[in-house]
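Here's the structure, in structure tokens; my notes come after.
What you see is the complex with one protein chain gone and the rest in place.
Lettered A and B in written order, each chain numbered from 1.
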Amino acid sequence: MPDTFNRKDLLGIEDLSVEEIVKILGSAASFREVAERDIKKVPTLRGKTIINLFYEPSTRTRTSFEIAAKRMSADAINIAVASSSIKKGETLKDTALNLEAMSPDCIVVRHGSSGTPQMLARYLKCSVINAGDGLHEHPSQALLDMLTVSNRLGGIEKLDGLRILIVGDVAHSRVARSNILGFSKMGAHVTVCGPPTMIPVGIEHLGCDVNHDMTAAVKDADVVMMLRLQLERQAAGLFPSPREYAKLYGLDSLKLKRAKKDVIILHPGPINRGLEISPEVADGPWSLILEQVANGLAVRMALFYLLLGGVKDGISNANKSLNPDGVRLLNLR
Amino acid sequence: MPDTFNRKDLLGIEDLSVEEIVKILGSAASFREVAERDIKKVPTLRGKTIINLFYEPSTRTRTSFEIAAKRMSADAINIAVASSSIKKGETLKDTALNLEAMSPDCIVVRHGSSGTPQMLARYLKCSVINAGDGLHEHPSQALLDMLTVSNRLGGIEKLDGLRILIVGDVAHSRVARSNILGFSKMGAHVTVCGPPTMIPVGIEHLGCDVNHDMTAAVKDADVVMMLRLQLERQAAGLFPSPREYAKLYGLDSLKLKRAKKDVIILHPGPINRGLEISPEVADGPWSLILEQVANGLAVRMALFYLLLGGVKDGISNANKSLNPDGVRLLNLR
Partner (left out) sequence: MPDTFNRKDLLGIEDLSVEEIVKILGSAASFREVAERDIKKVPTLRGKTIINLFYEPSTRTRTSFEIAAKRMSADAINIAVASSSIKKGETLKDTALNLEAMSPDCIVVRHGSSGTPQMLARYLKCSVINAGDGLHEHPSQALLDMLTVSNRLGGIEKLDGLRILIVGDVAHSRVARSNILGFSKMGAHVTVCGPPTMIPVGIEHLGCDVNHDMTAAVKDADVVMMLRLQLERQAAGLFPSPREYAKLYGLDSLKLKRAKKDVIILHPGPINRGLEISPEVADGPWSLILEQVANGLAVRMALFYLLLGGVKDGISNANKSLNPDGVRLLNLR
């Protein structure tokens, strides 16, 4: 595996190589340790400016990126573009070029339209990280999910051959899309499950299977990833009633009984208790939901590190010191 | 007095001992000096993460906690949970555990429901500070009020035997509640005053007197604390008209004439000029309203210091160095 990470941007799982995924997860594993220190801060990105440009409201993902940036000693600037600037009618390109003129080092962007981060990245010399674009991708989520599973199983190579079941509104989930792509790349076998209204026709082209019978599908799975039912958004009208949805596609202890006894339960959060996941499952020993959150922070620190860490002349200095202990050397004292 | 401060959380005045209050106020007095420096920053909490989790809008209190955190060199993250995340239907416990997974050192929480900080504290390994919960408590406000009075009178022991008059909508005031508890603990005698609609039946059980005649009550008071009339919230319907309220329960120069000539006037802000307090009183020499704001910053720095300062294995290192000069030694150079 070549010791390089020469990307400017992190736009999606689709264009990442296996080697790059391995590198990101390896770096993230090192950053997990920073969160356990008494002084949770490394000086790596001192003097760097990271802009969180969120066109959709998000507490959770924005907070994760913001804490990650600050723990790397970067300056983090939050821009919530609810309606104000959009209302002003500026084009996305102009917004991008105006931000670029303030010489940021990275723009983390979430936008309701698929392809926005890609478009920004084309116009910007600085790094762009996709924090969720429409129904397209949410790559840092997939990376943290892969990290969570590989940490639990004791190594990233364990993803190879694993059986992943993704359940819910796959059609409207950028989380599902990025995970199908990511786990497949790592050699896992992905099955998606949900009512027919929530499974896009032709999803198999992404490299996954479809199974509408959750009770059957859960049996073979090593990992069950429950998607959040976006009651406030797309889900309305896609199923008869929440109770029926919970019965057929919610993960409860009844369905869990049919699963392997060491099955891993994931959920990108926030969870709807009693809807797509029952409380006893969410809080049970199979659930790695909180591990996912902690790993999210580590993955975002790793992304900042790999994309921005000592970049000069377009070539990342990060490469030089990127060994398993590289990050640990960046201590404060 | 034992040299210890072994709390994880600051949830209310009710569960603080006199010794703990003395310790907080003593520490806060030291931090007052930081605000007068040219470089208003101490490195004490470098690498710590403090999250301001505000479920109610607040400019003033949030700003005070944020500045306090930054002057201690901590990373401060603001989360304003107006409607977004609540709308998403996540339980408070899940929100807590998700935040905990990002390994913050302290969560400062304001919430419209009484008991929220207590509930969070139970689930969280990190420190929780109550920045106001429903109609229950607002402990940092009471601490800054006690600090303001004791600073003016020349010592915390001067609170003993003092007569405190709290005027206004006591029934809907967490500020009143925390102050009744706090000043009483320190040996002061508290009287509450307001129209019957604003004084809860049985308030005497908290250890205070009730007097509905403000003109009479103001005579004996060493301290008059005027509460803000929450016109935009609870106050509507509790009194006939603002003019009548101002006449009966507003503090104006007429009523002030009956007070002791060195009476201390407090108000938690923001003030309604001409309603609960007249301009000449608010701006007069008896008023310590702006001192309260400055002391608020110092109290919040002290709370961060005592709760987070070098905590290891659940035992605070802060204890070791907590002497009157302890804080001053934490200079930048």
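Quick note on the criterion: a residue touches a chain if its C-beta (ideal position, glycine included) is under 8 Å from a C-beta of that chain, and two chains touch if they have at least 3 such contacts.
All of these numbers come straight from a predicted model, not from anything done at the bench.
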On chain B, residues whose C-beta touches the chain left out of the figure: 35-41, 57, 59-60, 63-64, 66-67, 70-71, 231-232, 269-273, 290-294, 297, 332
Positions on chain A contacted by the hidden chain, ascending: 46-49, 51, 75, 77, 79, 81, 84-85, 87-91, 94-95, 97-105, 310, 312
